[in-house]
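Only one protein chain is missing; all other protein chains are in place.
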Amino acid sequence: MWLEEHPILDFSSKRPKLVKFYFEGKEMWGYEGLPIAASLHANGIKVYRYSTRLNRPRGFFCAIGKCSSCFMVVDGVPNVRTCITPLREGMRIERQRGLGKIDLNLIQGEAGSDDNV
Amino acid sequence: MVSGELSKGLPKTADVVIVGSGVQGASIAYNLAKMGVRDVLVLDAGDLLTGSTGRCAAGIRAQWGGELNCKLAKASLDIFETLSDELGMDIGLHQGGYLIVAYLDSEFQQLKRNVQLQNSLGINSVILSHDEVKERFPALDISNAVGFTYHHRDGHADPFLTTLAYIEGAKRLGVNFYFRTKVTGIEARGDRVEGVQTSKGYISTKVVVNAAGPWARDIAQMVGLSIPVEPEAHEIVVTEPVPRILDPMVISFSGNFYMQQRPNGSFIMGMGPEPYAHPKDQYSLTWKFPYIMAQKVTKLLPALREVRLLRHWAGYYAVTPDRHPILGESRYVKGFYMSVGFSGHGFMLAPITGKLIAEMIIGKKPSIDVSSLRPERFEEGKLVFEPMVV
Amino acid sequence: MSKLSNLIPPDEQVSFWSGVLDPESNLDLISVPPEDLWREKRAGLVVIECPQEIPCNPCHTSCPTGAIKVEPLTAIPKVNYDLCTGCTICVSKCPGLACFVIDKTPADYSIVKLPYEMYPVPKVGEVVDCLDRTGKPVVEGEVLNVTEPSRDGTKVIWVKVPKGFEMTVRAIKVKGGE
Amino acid sequence: MSDPIIVCRCEDVTLQEVREWISRGYTSLEDLRRILRLGMGPCQGRTCIPIVQRELARMTGKSIDEIGSPTGRPPAVGVELGAFTSD
Partner (left out) sequence: MTMSKSPAEIFGYSFPDIRETQLLIVGGGPAGLSAALQALKLGLKVTLVESGLELGGQLVKQTHKFFGSSLERAGTRGFRIAQELIKELTPFKGSGQLEVYLSTTAIAVYPERIVLLSQLSGKVFPIKPKAMIIATGAQERMLPFPNNDLPGIYGAGGIQTLMNQYGVKPGKRALIVGAGNIGLIVAYQLLQAGVEVIAILEAMDRIGGWWVHAAKVRRYGVPILLKHTISRAIGKEKVEGAVIAEITPDGLKDKYQVECDLIGISVGLTPTVDLLRQANVKMKYVAFMGGFVPLRDREMRTSQSWIWVAGDSAGIEEASTAMIEGQIASTSVAKWLGYISEEEAKREIDQLWARLGYLREAEVSSKVRKGLEEVLVTWGG
């Protein structure tokens, strides 16, 4: 849930643009430029990954990009620190299971287009 | 409170004292104990695995260009494949093969000759075409390569777990390990070893094994021997773990790199010396190294652009003039054995060399003839040739 | 496993070092006006519940009449009640929200002017729950005024309490909200 | 299985495992780091090392100053390899 009324802080007048993104294929709304984790949390999503060895659910934790708790697969790239990575319109965000997955086509497609420039 | 090793005093005597608890020392200790020599002490000046073993890339390959190395490496591989079972602990073996990439015609010619030799020795390496490589390892960009050889049994084992498994295996058989125990002198009477002086007391023994890695020269000097083992610092970087996208260790001599995805998913990578000049005798790091490695490996494996570099460190190769190890008892000081100077390949050879040294100590004929690697070969001018190290 | 209670009473531990002042035994640690002056002073006098040395002095620096002194910086505030006008500037300035102005001059009630930084803000005339130092509602009170002397978000709520509750009521809670 | 006490989130190391290896005689921080990969994950030991230092101190009677800290190795946080390339 987003905080709207607050005795000291003014959030509602300063919110960035609302954008659509996808969590596990499901459409959600969040604020552009704020960390991905913030919009997920506000949408009630607290489990961001399942750990590698013990398959433990993990979520938001350090909030400043220094731990591994909030790693998710974002647009085909695993280990994205969602607590510091800004949300962009249309992002596809998935829970990371273990090491997650790498979408080679996606990544190499990007690298390939670099070569053509 | 823990009844750690500190609470036990150092024994006054031992049948064998091994200096160095890296993979060499641990393998020798285990093999000795297995052969019945159980009054064995292993001393290490540092903590567990803080020397070269704990800093190495831990690749294992049988693709060599010299006959002896091929034989040793194959014998080692045979042991690696059953080691987890033998020692009762997972050593993290991953046999994803080694893909050797040639960027020069002359280099590829040599690789092809090596494959002939390897095949003749029972190593089933193969030459791969571009199409085969593309099909098997689609993540690689091989557009500029000339040719490839590959051996499916090559791979990687976890250097920490492998050594720990040897140590724990040796401990179960009665061997004692003492960390943070520095050898300060070795006593000899006439041409025989008598005992070892340490920071924690004196041990009387007839057999001392020098397995001190990059510090082997200093240990040899304690019995008046001068051996040509030079510490040569190499840098290495490792990434965060990611899902498996590359099975084999990929190395190139002309490209000067090695790179491999370990069982835990992280990529480890390094290279031989280049003109950016790392200080040879220090663990210190150079800021340019991550740039060099990143630029090299992302050309070969573009997906790595998205993978995070996590740690950068340096470790020593213990290098000899012919880049072959020194194995055996000193002709001049009886009871002083050496298992040193592996020139960057100590980890992959340890299972077999540990066995060979143990055989020598108990007076058995070594199961592979390594007399050409005797300590005195340098003064005799009989260096051993190997075309496949850079 | 034996059944564990799932309710922690708010007064499970009431002691000074759990953050609760005992208005009887801890009086020497705080600034309380002399009773005779207090009964007469229109607009009230300040009670400062700041019993611990803190390197902090906005009550001193913001006091327009120089009634509050904190010297040195870590001293416990001292009030010269002859100078205190009950203006509530310290109530809104104090970072510890430890200042309360209490007006005892009305005949049949008193007014506690306390700092408030919660949501929602009560309206004048609204009846709110008056809470003691452990958050226990002790009495209802009507809000007589809502001010913001420092214009920085800290409101000062004037709440009407029955006689005898001046040294008990230290917070308010708007009804209905959870 | 009882609920684990997680010491290291990156490598999923539990307090039970740390205690077990300490009682087997691996009583230095470096020993434990290499056996359990503590501090080698993406967080660089920020969470686990202080817990392990305290546990070592408790179990061995050494001071935390004696136990020490791991060598500082770059980078302080992980960085994409692509950031080191020129394009």
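Note that the chains are named A, B, C and D in the order they appear, and that numbering of residues resets to 1 at the start of each chain.
We adopt the following convention: a residue touches a chain if its C-beta (ideal position, glycine included) is under 8 Å from a C-beta of that chain, and two chains touch if they have at least 3 such contacts.
Quantities reported herein were computed from a predicted structural model and do not represent experimental measurements.
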Neighbouring displayed chains - absent chain, whole complex: A, B, C, D
Options B:109, B:124, B:144 or B:184, residue touching the unrepresented chain: B:144
Which residue of B:13, B:120, B:221 or B:284 touches the chain not shown here: B:284
Contacts of chain D with the absent chain, listed as residue ranges: 2-7, 9, 15, 44, 46-47, 50-51, 63-65, 69-77, 79, 83-84, 86
Contact set of chain C toward the excluded chain (per top definition): 1, 4-13, 15-21, 49-58, 61-62, 72-74, 93-98, 117-119, 131-136, 150, 152-154, 170-171, 173, 178
Residue ranges of chain A at the interface with the undisplayed chain: 1-3, 5-9, 11, 15, 34-35, 37-38, 41-42, 46-48, 51, 56-66, 69, 83-84, 86
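Operating definition for what follows: only the chains that are shown with their structure count from here on.
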Gap in Å, rounded to a whole number, between the CA centres of chain D and chain C: 48
Geometric centre distance via CA averages, chain C-chain B, whole Å: 72
Residues within chain A bordering two or more other chains: 52, 79
Residues within chain C bordering two or more other chains: none
List of chain B residues in touch with chain D within their complex: 1-6, 46-50, 54, 160, 164, 179-180, 239-240, 264, 285, 290-291, 293-295, 297-298, 304-313
Of chain C, residues touching chain A in the complex: 117-121, 153, 155
Residues of chain B defined as touching chain A within the complex: 138-139, 240-243, 245, 264-265, 298, 302-303, 305-308
